[in-house]
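Of the protein chains in this complex, all but one are displayed in their positions.
Now for chain A:
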Amino acid sequence: MNIENEQSDGKSARAAEVDASRLCIVGIGASAGGLEAIGDMLAMADPDSNLAYVVIQHLDPDHESLLAEILSRKTRLEVHQASGGETVERGRVYIIPPGHKMTIRDAKLELTEFAQPRGLRRPIDDFFESLAEDQGHYAACVILSGTGADGSAGLRAIKEFGGVCIVQSPETARYDGMPKAAQGTGLVDFVRSPEEIFSALQGYYTHMIMTETDTELQEAVRDNIDEICDVLSTTSGHDFSEYKRTTLVRRIERRIKVLNLQDADSYLERVKDDPEEAEVLFRELLINVTRFFRDPDQFERLREKVIAPMISEKDHEPIRIWVPGCSSGEEAYTLAIMIADEMRKQKKSLDVNIFATDIDDQMLKNARTGIYPLSAMVDVPEELRDSYTIARDGHFQIPARIRDMIRFSIHNVTRDPPFSSCDLISCRNLLIYFGDKLQNATLPTFQYALRPKGYLFLGSSETIGRFDNLFTAVDDRARIFQRTQRSVDYPSHLRSQQSGRKEPIGASVPVSRGRSRSSLMPDRVADRILNTYAPSTIHCAKDGEILSSSGSLGKYLKATPGRMDDQYVQSLALQGLREPLSGILRDTLTPGRRRVIRGLESRGEFGSQKFDLIVDPLADSTLILVFIERAKFEPIEDEDIEDYEPSESHVQSLEEELRNTQSRLYTTVEELETANEELKSSNEEMMSMNEELQSANEELSTVNDELSSKVEQLTQANADLSNFFASTDLPLVVVDTKKCIRTYTEAILDIYPFQGADEGRPLSEITSSLRENSSVLDNVTEVMESGEVKQLQVRERSSDGSRIWSLLITPYRTNDDQVDGATLVFTDLTESTNLRDALDVEAERLKLALKVSELGVWEFDADRQVIDLDETARRHLDAQMADGGSVELSELMSRLSKSEKDEIQDVFASSRKEDGPFEFTFSLADRTGAMRTLQAVGRHVETGGSTKLLGVVFDVTKANEATQIRELMLREMNHRVKNLFSIITGMLRVVGRQAESVPEMVRGMEDRISALARSHDLTQKKMGEEAILLQDVIDVALEPYCDAADCRIEGPDVSVSNAELTSLALLLHEWATNTSKYGVLGPVDGRLEVTWSQGNDGTVTLEWNEIYENEFEVRDERAGFGATLVRIAAAQLNGSVDVNQTSHDRRTILEYGKGHEGD
């Protein structure tokens, strides 16, 4: 706490209007049994509230924490294990990672290594303290189940900065150590079960935010503050009205919020009516943070500049130190330890009186015991710990020799008379709570209390203000000031307050236990008088211990060099004095009533002295012994030998014996003390061991919680697995390293007929239905050795032998990647093998079909613009393959004509949008230059995201040619038929002209058509074999009219072309008809000779000779149509006809053929 904070708090209260939804960070501290409590608490948390949670759980540093994982199942909040550096965000839970100390700065989490050994770590305190400093009154702390007291110190910090503190109710906590320790501070705001914690927080913050923005409340508190102080003044006897207002308002406001009251008036009522609340408020107002060696640097300066010189300067005078506002005593003990240590270093033994005062008797009570939570031990520098602390169960204590240096007492620095002649006043962080008026009153009080050149040690944010005339700065930074020589007055404000108040505890209270050797009179004159003129005097305690003396005592006491502490008057007294002294000391003396013993005589080694002894008992039950000489000193003469006085020597021997006994007792006590010290130290060791064990135990119990969660998950996973094993139809068996069966599924029973007891038996002992049983086992061994997966095919041994399995052997790996057996998984391949065989056959067929039909297969990859071709397609396209059977589309295209190219590109492009097959035809020149026509059929296929055109290509050159021929033939046929019609039409008309009657015309037509038909038959018969011979034509023409026997038909083989055939047939028919009508084949007797020859130039000369038996007259009828026909036919044959008629014969000669010149 410092002044700057106070001021900024005031500011933030005003600025709080914009902070209504500000992030509030809740620190959660837990240890053993905390997991459950954290879970219960966070289960209730609302992710949409403005709270963030930081969980500080004692964790085993060597064990990875599952806390985040476990918690995230229990809460709707996001749970993260902190990794350092993250900014805390609302609605999230951050978990401390194991083995780290976590702090927070500017709402960012920071991880550091622990500085302390295990057992002394207090991560909860560390975090809470940083949280308090970082977040001020937006910080909250929750302390849950756990042993020890971690968190209690942090809680105090949270409270000091205005935060709120909630503790799990001890009866709901599995371990109530931490909650109870927290409650023991008296600073806890709420005690709740884990489920209720969230709503308490929520309620508090809602109220806080509401009242934050409500300056009215603050005003109201301000208005009521004097009345509240009055109430406090009557109940506690302390006046807070001059304390700093902001602190008062803030702390009262907090109480109002905690009590959930509406306004300041009702709180005032509450304080008036409820003394307990007044007590609570009193404590609340006194909250401050103190710790051992707070601000170690400043203490180090103090040691250097003040304590070390003070000890070296002092010889016998006691050191007097005042610690006002000591609270729970840490500051006072710190000084005591420092001084004790410094004395040890300087090998000095001085009396030290530290007056530690406070107004809170509760705190003082705690302080007196010198017992502190173990967690505070880290503040004590390590080198001092062993000597100045004693570890006890969860606590440590300051040893008695240090405690004895300190007097704790109730004292109000603002009201009660101060201590005096102090060497040092250490008043840290008290003035900051005071208002100006109080501060101005207190500093002169300090000046008064200090001896000249005494020191004042203030807190790091405190100053001497305007009192620089009273103090000079020794070390400004360390806040060490020195009193000036200036004379001082008793503080005026205290004078007026002397009466009418409670009995103040001031300098008049016994200051010393009496080891002081200061003279009775401080003045030198008095000294002189006392030592020289006054009677010899001894001031001794009730037991005879000499406290001080004056005057010459050599005549009454004997000097015993040696033990300085054995300064008891009865031991030192000379004979004659000792006896009355013993009586006097044993008597109960009434203070103030002096006694005198007269006529005493002390006898020393050198002489005797007569004297009276006055005994003056004082109020503090000490005595003053005054020796008054009654006669002159009588020296002993040598011959004056003392008589044996049995009575005296008896007493003396008794005393001697007593002394011996005392000495033995002393030795024994010493030994006992040593033994005790040893026991103590071994006890301390035990305690620290116990502490370590306890923290180990806490860590273990956390681990245990985590493990049980893990076990739960494992059980679940195991159940899942066994369900899988039970339900799957995958044949599977797991074997261990010795190939013994570990697990198997039901489905494996087809292969290995396992029985219930087979688990654990070697796999080799089981008779499997596999043919390759031994090879399977070998492979398993191999897999386990190599650690590599193996796949093999195995067959069943069963009679049909049809089942085929694919066996996958994988190494069974443990979490640490060790091979611990193998897993055998079988997959039924029977069906797929059969399918594959069927596919093979099908593929073979297809291949054959493709081959026979000369179909080439092509595949166009649209993405790569490449065509894949098979062997046949390559041949068809005569393509030069680039690589792997593919060819660029552009390369093929370049060999096509433009129109074909366009067509194909169009087809390829459009096919992408349609589904149906397409086809196109194109021509390519092959290597020989011959054009080939190819047809391609294809369709659009999409496989695996890529677009492909797939199809076949085949050679249609021959088919095309055949089509062309057929068309040609058809045209020819058509032509011929039309020709035939023309011929018949012509024939009809010609015959019509000639015939005299219809029957005759019909006959004529018949004959001629028949002749044409017969000659046409010739062309059919001879088709494709050999040429039509002239003889055949002649035979056909004569066939209806004569037997071949009657005629001589002779000539060489002369072939007749188709073009010649019709004309020749017509011509021969005319001749044959004529001959049968009018000639030798008809009415005229005679014979027919038909001969022909062929010249070298191809000219054929055909003679048709009718040789008459009798003389025959020339006929004219032969002219006319027939003759015209013959002439024209001859002309058609490119030939000529010559008729030579005699009475004996009629020679008709036809010359036709190439060499012949027609007319």
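The rule we apply is simple: a contact is a pair of C-beta atoms (placed from the backbone, for glycine too) under 8 Å apart; a residue touches a chain by one contact, two chains touch by 3 or more; residues count from 1.
Just so we're on the same page, contacts and distances are computed from a predicted model.
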Options "ABC transporter ATP-binding protein", "Acyl-CoA dehydrogenase", "Response regulator" or "cysteine desulfurase": UniProt name of the undisplayed chain: "Response regulator"
Residue of A:R595, A:R836 or A:R993 in touch with the missing chain, whole complex considered: A:R993
Contact partner of the left-out chain, one of A:N676, A:Q865, A:S946 or A:T985: A:T985
Contacts of chain A with the missing chain: which residues? 974-975, 977-979, 981-987, 989-990, 993, 1059, 1062-1063, 1066-1067, 1119, 1121, 1123-1125, 1127-1129, 1131-1134, 1136-1137, 1158-1159
